[in-house]
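For reference, the structure I am asking about is given below.
Here the complex is missing one protein chain, while the rest keep their positions.
Presenting chain A:
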Amino acid sequence: MTRFRALIAVGVALSALATGCAAGGSGPEDNEDTLTYALGDEPEAFNPALVDEHLDPVTEMVFRGLTAHDADNRVVPALAESWEISDDERTYTFHLREGVTWHDGEPFTADDVVFTIEGVRDGGFATSNKYANVTSVTAEDDTTVVVELERPTPALLDTLSNGILPEHLLADSGIDDPAFGEHPIGTGPFQLDTWEHGSYARLTAFADYYAGPPGLDAVTISYVPDAATRLIQLNNGEIDAAYLEPQQAGEVEGNPDLRLEVYPTADYRGVLFNMEDERFADPALRQAMNYAVDREAIVESVLYGYGTPAGGPLDQSPFHVEDAVDYSFDPGRVEEIMTEAGYERNGEDVWEKEGEPVSFELTTFAEDGVRSAMIEVVATQLREQGFDVTAEPRPRDAVDWAGLESFLIGWGTPYDADSSLYGPFHSSEALADGGSNYGSYANDEVDAALEAGRGTNDEAERAAAYADFQRALAEDPPYVWLTYLDAVNAVPANLTGPQERALAHHGYGFFWNVEDWSYSS
């Protein structure tokens, strides 16, 4: 009996303690300028050799590449101060910045660059193909690196914006050493202080950063898987900043302590067709469907206005041409094209040809709420124009690429056009050959233009090639282009420094100029 009463007393005491100390919760004001930012996904390691194109904020802050991008996504010097390119575009000579040190105090040298390029190229990683054209990379002296290429590779300077890794720590254990991925050492403006798995990663300012110490003393990336919880924590002041889903942005607008940073991205969504399926062979059908979707309505209803209608894969690129095609919503054009192509409406008002109605399933990754909502709206819009489309999201693991009919896919890069076009659209990258051309799309003009576009550094020649590419794509559209997504982030109202730039992904890339951030008061 007494034991039970003791137990009850402990319970009551604990509840009282919890209640008493809970209010407020933030503890004593610390005198350092810290930013705590929450997002959903935690990477398995912080290693730029493994991660695609600046997709993780911690890796982005800890490491620096030979090059970087400015607010207009132009390549600018970083660890390399300057470089020369030979006339045949196959030899690059990089002059490295002097006096750069790793977070552990060791000097950064040309050997680190050689180690990184060779290690990634030969490592058998998903990122390895980016250096596939590198035949040799040599350190002429401590601050000079010469890269020899098999053929011109215009995307190389973009690729070299990915982080360089320290040879002195990885020479023995290998470039993908898990222990290093746990305690990374880079040359970036912030160094990793603590990583509590499942909770947060805390970074502190690196005083010896080559461009001068950053404005903030510390940045904490907090991993909060549930989007609703992130919003609550933000509004409660438990975190300072967060990545937001489009529908959450409105909930922050009234909060005087917060400010929304909305950036455009090159991250687009489109409906891919399985071209192995004969029913999708006629380009006219795909053209008609491109006129049948109301992109503004999709941006409004699914993205709450945080996006822009997409006309093709290069809308965010300097190579974008306006005159290729205008696929604005136009039911009249749908009727015209379909009738001309020999289709007619059947008893249920669905287009059909030779007794075969245009009827197919549109699927996407069910885990992605925005994609799942988008296929519902797209299917409804297409049904209104006589295409019998059923929306059916599927779990990632259950997506059968070879067997599906159509899929809401996403690609896009604000960096070199080649890196996000060749894989998805060149016929040599077809699904059956192990590539990223999941719809097995094949068009000779497109192939030729993509090859011309990656074959030279000459801006004018490349512009002509990608103009040809966009016109060929307009004639024979592989996708129904839908929208580009905006990246929506909330930050403290008194944080200065975040600068708009077209990002590569709606969820990542926000920290691109974090060294310039600071609190205004």
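In the analysis below, contacts are C-beta pairs under 8 Å (C-beta built on N, C-alpha and C of every residue); 3 or more make two chains touch, one makes a residue touch a chain; residues count from 1.
Keep this in mind: contacts and distances are computed from a predicted model.
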Listed names "Transcriptional regulator, AsnC family", "Mg-protoporphyrin IX chelatase", "Peptide/nickel transport system permease protein" or "Lactate utilization protein B/C", matching UniProt entry of the absent chain: "Peptide/nickel transport system permease protein"
Given A:Glu238, A:Glu261 or A:Glu352, the one touching the chain that is not displayed: A:Glu238
Hidden-chain contact residue, picked from the options A:Val51, A:Val134, A:Leu165 or A:Ile375: A:Val51
Residue touching the undisplayed chain, where the options are A:Phe63, A:Trp102, A:Tyr131 or A:Tyr200: A:Tyr200
Those residues of chain A which, in the complete complex, touch the missing chain: 1, 4-5, 7-8, 10-12, 14-15, 17-19, 21-23, 25-27, 30, 34, 36, 41, 43-45, 50-52, 55, 124, 126, 178, 181-182, 194, 196-200, 202, 218, 220, 222-226, 228-229, 232-233, 235-236, 238, 365, 368, 395-398, 401, 409-411, 423, 429, 431, 433-436, 438, 505, 507-508
